[in-house]
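If you scroll down you'll find the structure; I have some questions about it.
One protein chain is absent from this view; the other protein chains keep their places.
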Amino acid sequence: MSARHKKLINQPENIVREMLEGFARAYPSIVRLTDAGLIVRAQPKGAGRVGLVIGNGSGHEPAMIGFVGAGLMDVNVPGEIFSAPGPERIVEGIRLAERGGGVLLCVSHHAGDRMNAEMALELCAAEGLSGVEMVLLYDDISSAPKGQEAERRGTAGLFFTWKMLGAYAETGASLPQCKALAEKVRDATRTLAVALTPGTNPISGQVMFALAEDEIEIGMGVHGEVGQGRQKLQDADATIDAMLPPILADLPFRAGDEALVFINNSGSMTQMELFILYRRVAQRLDAAGIGVYGAWIGAYATTQEMAGFALSLCRVDDELKRLWDAPARGAYFVR
Amino acid sequence: MSARHKKLINQPENIVREMLEGFARAYPSIVRLTDAGLIVRAQPKGAGRVGLVIGNGSGHEPAMIGFVGAGLMDVNVPGEIFSAPGPERIVEGIRLAERGGGVLLCVSHHAGDRMNAEMALELCAAEGLSGVEMVLLYDDISSAPKGQEAERRGTAGLFFTWKMLGAYAETGASLPQCKALAEKVRDATRTLAVALTPGTNPISGQVMFALAEDEIEIGMGVHGEVGQGRQKLQDADATIDAMLPPILADLPFRAGDEALVFINNSGSMTQMELFILYRRVAQRLDAAGIGVYGAWIGAYATTQEMAGFALSLCRVDDELKRLWDAPARGAYFVR
Amino acid sequence: MNWAEVLGAVEAMYAQKRDELNALDAALGDGDHGTALHTAFKEIAARAPELAQARPAEILKAAALTLMNRMGGSSGALYGTLFLRASVEVKDLDRLTGEDMARMWEAGLEGVMQRGGAQVGDKTMVDALAPAVIAFRDSISQGRPAAEAYEAAAAAARFGAVKTSELVAKHGRAKFVGQRALGQIDAGAASTALLFEALRNYWREKGG
Partner (left out) sequence: MNWAEVLGAVEAMYAQKRDELNALDAALGDGDHGTALHTAFKEIAARAPELAQARPAEILKAAALTLMNRMGGSSGALYGTLFLRASVEVKDLDRLTGEDMARMWEAGLEGVMQRGGAQVGDKTMVDALAPAVIAFRDSISQGRPAAEAYEAAAAAARFGAVKTSELVAKHGRAKFVGQRALGQIDAGAASTALLFEALRNYWREKGG
């Protein structure tokens, strides 16, 4: 196995706090770290606008801390490594994001994240905090069959929602409108991932899964959740040829559609490999008559130093194109 | 060892060409790929401005292809994996960058790059192409002692020159002015790197070096060149405590100075580790009375999936601050 | 009985079984279940002195909030919900009778099933919790003392936990390992069985 056990950290129990301190010190014009360990926009968005909050387990950096900023999220609530934050911290995040227009709590669909978000909403209700809505986001076609989309996991493709919803909330859209837009982007997005080599949990030092030297796993989740099964390692083109058709069939994307394409590096893939993979995606989309409105390739939602990538497509109409093109200024996403 | 032999590529001999095709297809509004395999700005810069060209071996992506764009480089001449491009291709790049203001050929100081650049200049002279200058860039304090700066290698810290020189050339500065500015940034920059685990050459499949499970190498170059020697793996804070003082002493950076700080991911370091490392850098700079004008943390000049990082500081005055803040729009650097 | 002490006994149990729970979780999940639970209960136990005089409901609520807010993840939410609903059910009572505790655990079970959406047979902590709560209720309804009811509950929980090895998971991270889960005991079911073992041991010693 090619797992990396050498990590440059200090005491494992301080890992999340120290990471957040370093991050916030590096980008003080974009974000601020609260005493409770939340990442919030350095300059709050305009009064009356809908606040956007997302919580998640840590260990996926730059997600989501890197997506807090103008035109993006208002607050990120980081949990411990790969573990959803608790409801009290989420409520704290909701309070910080409130600018008079209500708050949309975005939840990347994982059981822990959903449960804690639901508890947070119950707490808000109990405390009389109104104008808070929640939206479940998911995109991973390997985690539940077509027809059971709401059972699917949230993975790298949520990137599109962060970006477009972030832009939309800046326009002064209402809370119900924001929620509907988040659902629209979610429902237009499909993702499939592949893993080559595992990451290690930085605290336990445990390798997240095992794969033979000539094996890959298609559909692996962002915490090493098993996908559709193992396959022999093939070349880049053959890998895309295996991954793209199920993505296209699921929505389905059809000839004449326009799409954004996102290739997310799970950690230690080289840009070289990602570009070679993207080349094949572009060729296949050409052949399928699907237009590429824009492409984005990089490490945005990682699973520590896992080698692998997620391929994500989002079908766009004029509204989504405008939102995609709108400016954004997070520490790890500038547009 | 934790080297990754699994790579998602096609035929190894096509790796550079296919990578460039994929890259150019992904960012058509920013770059264009020529038939000869050069990456050039999609929209040439204004007439009369100095053109900026840089060549380099491939395998370090997103460097330098990701730094072509408005406010950055005009042309990148990619060589084969870890191998400088030949003089004919460099001359071709110079021709493409010429907008009537002359061309500055930037050379990351490695023997192969220097020799090929010199041959390219000889070819230019032979062909009557005038107004072409060359500047040698270097930053790695581990590759030659103080006093022999001109013997040093170019590594991740060249990032500052790409950015600031790119901004400067857009202002209409003359060729001699551009060359002087490049030297000014270079002479204000110091870098030291550390490697934890090796990358593998994507063509030969060979691991680039060997390190014991509990060893790191301080001063490792971007092709696995040996540095100052091996050390036991320590925690993040101790690693920074070992790396920062020689960097500060070399320029030297003094209390009252302002600096930009760059932490470059050599490939498969996690953002988490980099933020924890940066936290210590910020603490130490505070203690030394050195102001941080800005920080930048990410994978900009990689050595395939090597785990490690480079710490780079650039002392800035008002001129350099202005150039750092100026807009830039490359595929992998937006400001 | 003193509920701060009870939770201390649970902490001691998890201290001893932490690595075992981690290993179970590692087989099907991410290997942190023992550490997560134990860390939370250590924090709960550390607050025992200040809570020594508090009502049971307050102690249970403090535990619930620590579980929810410090443990995080799915099982933080689920164990938190278990204790929170339990606490609400016995609010204002100074001392809990067997009947009180039967209602309390029933409310907790209902909360867990509602929160997580898992049914018996889905290979989760519910597979240990449901039989434990039912056995407890049956014993109490038959007029047995609480100590005996906890004997029955612990046995039922253990049996339910062991039986999870015959199941394929429908929830939690284990859901994503599919058939590979066969033959493996679910970590959350095991930790619930240990919770009831700790309760049983406490009542065995202290009576009641």
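Order of writing sets the labels: A, B and C. Residues in every chain begin at 1.
The rule is short, and it goes like this: a residue touches a chain if its C-beta (ideal position, glycine included) is under 8 Å from a C-beta of that chain, and two chains touch if they have at least 3 such contacts.
Owing to the predicted nature of the structure, the values given are computational and were not obtained by experimental measurement.
Visitor: Which shown chains does the chain we cannot see touch?
Guide: Those shown chains that the absent chain touches are B.
Visitor: If the hidden chain were put back, which of B:Arg4, B:Lys45 or B:Arg89 would touch it?
Guide: Answering carefully, the residue with contact to the hidden chain is B:Arg89.
Visitor: May I ask which residue of B:Ser108, B:Thr155, B:Asn201 or B:Thr239 touches the chain that does not appear here?
Guide: Only one listed residue reaches the unshown chain, and that is B:Asn201.
Visitor: Which listed residue (B:Gly22, B:Gly93 or B:Gly221) would be found touching the missing chain in the intact complex?
Guide: Counting the whole complex, the residue in contact with the absent chain is B:Gly221.
Visitor: Just checking the interface: what residues of chain B touch the absent partner chain?
Guide: These residues of chain B touch the chain that is not shown: 57, 79-80, 82-89, 111-112, 115-116, 118-119, 143, 201, 203-204, 206, 208, 221, 223-227.
Keep in mind that, in the parts below, only the chains that are shown with their structure count from here on.
Visitor: Are the chains arranged, by touching, as a line, ring, star, complete graph, or other?
Guide: Drawn as a graph, the chains make an open path, so a line.
Visitor: Which chain has its C-alpha centre closest to the mean of all protein C-alpha atoms shown?
Guide: Per-chain C-alpha centroids compared to the overall one single out A.
Visitor: For chain A versus chain C, what separation do you get between their C-alpha means, in angstrom?
Guide: 33
Visitor: Can you check how far apart chain B and chain C are, centre to centre, with Cα atoms defining each centre and the answer in Å?
Guide: That pair's centroid distance is 55 Å.
Visitor: By residue number and range, which residues of chain A touch two or more other chains?
Guide: Within chain A, no residue contacts more than one other chain.
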